[in-house]
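Encoded as structure tokens, the structure appears first; notes follow it.
For this depiction, one protein chain was excluded, whereas all remaining protein chains were kept in their positions.
Per-chain numbering from 1; labels A, B and C assigned in written order.
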Amino acid sequence: MSDVWTTITVLAGAVSTLAIFSLLYRENPVYRFFEYLFIGLAAGYGLVLTWSDVLYTMWYIPVFQQGAWWWMLAFAAGLLYYTIYIRKLAWMSRLLIGTMMGLSAGAAFQQVATQYAPQIAASFRPLLPPTWLGVAVRGDSPNLTWQQLVNNWVVLAILVSVMAYFFFSFEHRSAVMRKTANLGRWMLMISFGAIFGQTVMARMALAVSRLWFLLVDQRGLAGPGG
Amino acid sequence: MLQDRTRHVLYLLLAAAIALPFFTGTVIPPTVGPEAKALYKAVEAVPNNKIVILSLEYEAGTLGENLPQTRALMNHLMKSGKRFAIMGFEPIGPVYGQIEADELAAKWHRPYGKYWVNWGYRTAYVQTLKAMAKDVAAAIRTDHRGVPLSKLPVMRGIHSPKDVGLVIDITPSTYYEAWMAFFTGPAKVKMAVAPTAVMVSDIFPYLDSGQMVGMLKGLAGAAQYEALVFGRTSRERGITWMTSVSMTHILIIALIILGNATEIITRRRKAVGGTA
Amino acid sequence: MEHCTLAVGILEALVSALILYKIASARRGRSLFIRRIPGLAAIDEAVGRATEMGRPILFSPGMDPLSIVTLQALAVAGYVARTAARYNTRLIVPVRDPAIYPIAEEILREAYAAEGRPELFDPEDIRFLSDRQFAYASGCVGIMNRERVAANFFFGYFYAESLILGEAGTQVGALQVAGTPATTQLPFFIVSCDYTIMAEEFYAATAYLTREPVLLGSLVGQDWAKVGLVVLIGVGAALATVLGPASSVLRLMLTQFGGG
Partner (left out) sequence: MGAFITTPRHGIQLALFVLGSVLAFALAMAAMHALPTRYRRWITVLFTFVAGLFYLAEFVIPAGVGVPAGSSRATDNFLSKYLDPVGNASAIIFAVAVGMGILNLARVNGAPLLRGRPGWQNSLAFFAGLIAMTVVGLTRWHAMLGATTPAARRAVEAALVGRLYHLLFDGFYSNLGGTVFALLAFYIVSASYRAFRLRSREATLMMVTAFIVMLGNVPVGPTYLTGWIPEGHWFSFAKVEHVSDWIMSVPNMAAQRALIFGIMMGVIAMSLRVWLSLERGHFFGQED
């Protein structure tokens, strides 16, 4: 890229970054102008890539170059979305949306089996060392270390108490139930502390990449990765 | 509004904390965690007759975390000559993947089509993944420019999910769940994820159950992976930026403690004032 | 597993049957019990103390467009409106999606009428601020400062702007109660609000308030299914302990549930 265009692109990048950071000072028209510009650019590029990566490769080539005319039906079905703008025909858009949501709902039963069910299997963990009970121990499943034992107890206790916290269809009348549920809310605080800590790092990393672009390195991809 | 003066002072403090290491040039080498090490081993273990799928679902918003992750993983894949394919269920992820891969392909001499391919953006992720779980090549059909996969040497012998050695989802959102539910779970393919740090906590149950074989925890994960690929003292992007992130963390912890301390003091002074 | 294993098939069939049975009985009018979650008491207390200070209340129904979560948030708004109407306190509801406006108006008008104070309902207090995330958040901050609100309620789905809302409320010294299924935003609400209704409690709160049959039935069905799951895990852990990891019975159970 000759340097004229590089400088223009880098300048555009710097102006854009400062325009968005101006919100830190105060809500202002410059920030809003560049925010709307971003929405337009993102929408435009989404459109281009939807055509080039999906419609061109999976519809245009098969139908008009390979003669697979039947994919035209899928294209026509997709057009039903637009009937939402015509009051009388709007039910057709609900027919299409309903069919697509039906597909996802049907797939959800497989998701439960392949994503969530293994979590049940992972909860079947021994709570006592096998050797105590004279249980057979094979090569690939050696005796339990005390560390694994402690962890298995802690995991089971927290798992049951957090689930107890989210039982709603019976009163937490008994002391055991109330204490377990209360322990559950406390254990959730550890998870939320972890989420808080991770989120802080996530946001900071984004700010660091922006200041790096502004202060240090505008070369290469005029954007932040470079 | 909102005592602007204090707010602006706090903002300048953050900018200073970030920029300081840029100019002093100090870099604190990262300590490599278990999840990054596990992902490194998983990539090393991929046999040469299998392909790695890099699914890129990020856009401009989370480049600061997802781009260094992409770069670190691609450096490792190209350095060790592994075959890989880029794709994504969000439009602009594969575009960034193409830019990074083009630049690194020149550095490691891994030409497009021979060592790596870009399948591009795909819509309807549930239905596409279920079709891929039956036959990957038939479901994808062409690269992002419409070139049939059969014409690309990198895709030779790649048909069913059994030919996929590892799936790595680099994402700011929960697409990794759909990958597990409809592709790597059913077809028993190894899977790892490089999420933005916000989602790291949700993924630990899947590491524990073995459904995930590794993870890069946001930018820290990228820095740790760079240390594994290039050595702890290298000056790659992730490692350099993590020093600034360290400074911001010290600042945040200090401010939270300070904020609470000043409140306790003012409340006690008011209470004393009240009773006197 | 390419195809469903027997154990998971039975599990899903049982859970589905339980949920459908509970929905059917709820629709037939049988009253299903849901305990009153502590969060609702926190709402009453916040509205009560706001009326003592004689200053308005702000209720944000979240950032999502018209979705199930937003509809449930508006149900909570109706509950807050009834208490506010009783104490003659003004309730301001900023919305992010114009499509929410008519539904919010209908729910609040009904709430004020149910308390016999229809004249108190002012449509102007439901305000469309902006559909942009940060513009909506700074719009809410503006209302908090201008109207010197005494209490804030954040119910529905929130994203990164939860931080801005929580901070502004703390600065204004408002009482704040939040309720959201968005676990990534809960940490920020926990440290900036007085009480936080977390994850599934949000659905329980709205089922309790609306008594809507499908919502109530599916929640109670899920509850019993989770109790069953805890029992299953207990049995599994006991078997793993007694039989040991090498036993074929345990291996069968693990593979049946898609385990390692």
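Methods note: a contact is a pair of C-beta atoms (placed from the backbone, for glycine too) under 8 Å apart; a residue touches a chain by one contact, two chains touch by 3 or more.
Because the structure is predicted, anything quoted here is derived from the model rather than measured.
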Just list which of the chains on display the missing one touches.
-> A, B, C
Full-complex touch with the removed chain, picking from B:Arg110, B:Lys217 or B:Arg237, is B:Lys217
Footprint left on subunit C by the chain that the document does not show | 2-4, 9, 12, 15-16, 19-20, 23, 67-68, 71, 131, 134, 160, 163-164, 166-167, 170-171, 183, 187-188, 190-192, 194, 199-200, 203, 212, 214, 218-219, 221-222, 225-226, 229
Touching the missing chain, which residues of subunit A?
-> 1, 5, 8-14, 16-17, 19-21, 23-24, 29, 32-52, 54-55, 58-59, 63-64, 66-82, 84-85, 89, 91-92, 94-96, 98-113, 116, 119-120, 122-123, 151, 154-160, 162-163, 166, 184-194, 196-198, 200-201, 203-204, 206-207, 209-210, 213, 221-225
Missing-chain contacts mapped onto subunit B = 6-7, 10-11, 13-14, 28-31, 33-34, 59-64, 95, 122-124, 126-128, 130-135, 138-139, 145-146, 160, 197, 200-202, 204-205, 207-208, 217, 220, 223, 242-243, 245-253, 255-256, 258-260, 263
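Please note the rule applied: only the chains that are shown with their structure count from here on.
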So which chain is farthest from subunit A, going by the mean of the CA atoms in each chain?
-> C
Distance in whole angstrom between the CA centres of subunit A and subunit C is 20
Starting from the mean Cα coordinates of subunit A and subunit B, work out the distance between those two points in Å.
-> 12
How many Å are there between the centre of subunit B and the centre of subunit C, using C-alpha atoms for each centre?
-> 31
Touching at least 2 other chains, the residues of subunit A are 110, 114, 118, 121-122, 195, 199
Residue numbers of subunit B (touch at least two other chains) | 185-186, 198-199, 209-210
The answer for subunit B against subunit C in the complex is residues 1-3, 133, 185-187, 198-199, 202, 209-210
As the complex stands, subunit C meets subunit B at residues 1-2, 141-142, 145, 168, 171, 183-184, 258-260
Flag every residue of subunit A that touches subunit B in the complex, lowest number first.
-> 24-26, 38, 42, 45-46, 49-50, 52-54, 56-58, 61, 103-104, 107, 110-111, 114-115, 118-119, 121-122, 191, 194-195, 198-202, 204-212, 215-216, 220-221, 223-225
